[in-house]
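Then we have chain A:
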Amino acid sequence: MTAFLSSINYNAWIVPALLLLPAIGALGIGAHALLTAKDPAEKRWREVRILAFAFFMVEALLSLGLWWSIDPAASGWQALVDLPWIPQWGVRFTVGLDGIAMVLVLLTTLLMPLAVLGSWTSIRTKPHAYYANLLVLTVGMLGAFVSLDLVLFYVMWEIGLVPMYLIIGIWGGERRLYAAIKFFVYTMIGSLLMLVAILYLGSEASRVGGAPNFSYDFILNNVRLDPTTTLWLFGAFALAFAVKVPMFPFHTWLPDAHVEAPTAGSVILAAIMLKMGTFGFIRFALPLFPEAAMNPAVRTFVIVLAVVGIVYGALVAMVQPDFKKLVAYSSVSHLGFVMLGIFALTTESMQGALVVNVAHGISTGALFLLVGMIYERRHTRMIEDYGGIAKVVPIFATILTIVSLSSIGVPGTNGFIGEFLVLVGSFKTQPVAAVIAATAVIFAAAYLLWALQRIIYNSLSKPENEGIKDLNWREIGLLVPLVAAIIWIGVYPKPLLEKTEPAARRLVTYVEASVGKTPVTASNTAR
Partner candidate 1 sequence: MQPNEFHPIAYSAAFYFFGLTALASAIAFVTRKSPVAAAMWLVNVMFCLAGLYVMLDAQFIGAIQVLVYAGAIMVVFLFVIMLLNLGHASELADARGRWGQVLALLVGLALVAPLLALSKGDLLNRMIPPDLAARAAAAAAAPTAGGVIGPVAEPLFKEYLLAFELTSVLLLAAIVGAVVLGKRRTDAR
Partner candidate 2 sequence: MLAEALALSAVLFAIGVIGVLTRRNAIIIFMCVELMLNAVNLSFVALSTLYGASGQVFVVFTMTVAAAEAAVGLAIIIAIFRHVKTVNLQNINLLKG
Partner candidate 3 sequence: MMNPAMTFEGAHPLAATIARLVWLLPLLPLLGFLINGALAMLGAAKIGPADPSEGHHSEGHGNGHGGVHGHEHDDAHDHADHGHPPRHKFAGIVSLVGPGVLVAAFLLASAIFFAMRGVEMEHPYVLTLFSWMPVGDLNLNATILLDPLSMTMVMVVTGVGMLIHIFSVGYMQDDPGYPRYFAYLNLFVFFMLILVLGGSYPLLFVGWEGVGLCSYLLIGFWFSEKANADAGKKAFIVNRIGDFGFLVAMFLMFANLGTLDILGVADKAKDLPMGGAVATAIALFLFLGCTGKSAQIPLYTWLPDAMAGPTPVSALIHAATMVTAGVYLVARASGVFSMAPVAQLTVAAVGALTAFFAATIGLKQWDIKKVLAYSTVSQLGYMFVGVGVGAYVAGIFHLATHAFFKALLFLGSGSVIYAMHKAYHATHNHDDAQDMRNMGGLRHHMPITFCLMWIATLAIAGIPLFSGFFSKDEILAAVFARTHGSTLAEASLLGIPGSTVLFIVYGLGLVSALMTAIYMTRMMLYTFHGPNRTGEAERPHLAEAPWVMTGPLVVLGILAAFGGWLNVPALLGAIGPVGGLEHWLEPVVGENALRTTLGEAAHLSHSTELVLVGTAIAIAVAGIAFAVWRLKPAALVAKKDAPAAEGIARVLENKYFVDEGYDAAIVQPTVAVSRNVLWKGFDAGVIDGLFVNGSALLARAFGWMGSQLQTGHLGTYAWVLLIGVLTILGAFTYR
């Protein structure tokens, strides 16, 4: 496989291709909209669905090659492409991958077709705009994972924001405008500070290197900042990513955005967009400002926020009447684990954080798809409206049970591997935080099982629940790969762990090595 890939020089063109394809797709859908303006809405809707799905499938198949072509052990960037973009400002189009980014890129490209399938029948109004938005969103998300130039990263970060705002705002539920605006303003404020920090770094780079320069590697190796500025810049970056993760005090946009977003919207939001926040910490906040990250005050502050987020998210999830909000708050809790894993700074906890990243993406993505499916049938998200539907929709009930168990973190599923590694790893450096975080294991079981019981078990008391149809082949075909991934990562996570191990280890050693000595020699650059 690797021979075939290297023969077609896969690494040279894959990353720009992955970014370009959805853009072309969006244009294609635009063209389709214009060409078939006169046709009946029903026909156009069916055609544009298939067109969009085709683009996403090609993107997914194209990206599969990354699994073999990216060698995680190599210290340099893989599939590096470096083109001048805006020479006057020293902004270059540099994209590249390492183990961590490759896993997240694959998570994105493989989840998008499933998300499109998930909203196959539920999105009927203005489908062209909807699918075009999804494609542009993919460009933004992929761009954020692969870009190695700060300005390019910021541009991609913003590209990811606008389509999601439209998706929530146009195709969302009742309070969609409030949710969309809240989501947009929340993230904007965070990212504006980041822009300021990027510009500062750019100016520092130009002072050091002569011409203005935003390249990630250059800044990483040559820009030396005094501790206070490092703290401030770290704060700016951290705030932008903390809003996105979301970490504890900045999370209130998530439940609203999730409840109001259409199925595919909330699947993508939960499975991929939240990971842009954690990825931001791993790629930018930690390596660029290791002293700030290692500064005990900052570190304990972030860890306290993460642990509070874990316990708070779980507790509040327990009392949610709306199932989608419950899953949203559970995401806050799961991503609290990721942040704890990152800032515990041991190889096990970092690996654990990356596994929780992927595992949460799959489990919560599947949960949102399931909620979407039952919502399409019963048009209500309130847990109380359901009850005893296991007899009426056995397949749905079985899959929902499996996915909930993976979200609780029962061993043998992906949730357990991630949470176990995070807790084991972070116990070594942050024992108290790890123990408190471990209590979330109990709350997770409490809130999800309680919700599960009120939905599929108990007596079938409400007549309208009896008429629900079970999942159709499309929906089963959509969920089977997710359940398979849950079981595969749970039982045999070795391949996934091997992909991210070298990058995680290098990051941890780089950040730890930076304590004390400010001038970092050019040689051991972090990848």
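For anyone wondering why these and not others, all candidates are chains of the complex that A comes from, given by their letters.
Just so it is clear, a residue touches a chain if its C-beta (ideal position, glycine included) is under 8 Å from a C-beta of that chain, and two chains touch if they have at least 3 such contacts; residues count from 1.
Owing to the predicted nature of the structure, the values given are computational and were not obtained by experimental measurement.
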Determine, using the touch definition above, which of 1, 2 or 3 touches chain A in the complex.
3
In the complex of these two chains, what residues of chain A are touching candidate 3?
121-122, 182, 186, 249, 251-253, 312, 315-316, 318-320, 346-348, 351-352, 373, 376-377, 388, 390-395, 397-398, 405, 410-412, 416-417, 420-421, 423-425, 427-428, 431, 434-435, 438-439, 441-442, 445-446, 449-450, 453, 456-460, 463-476, 491-494, 497-498, 501, 505
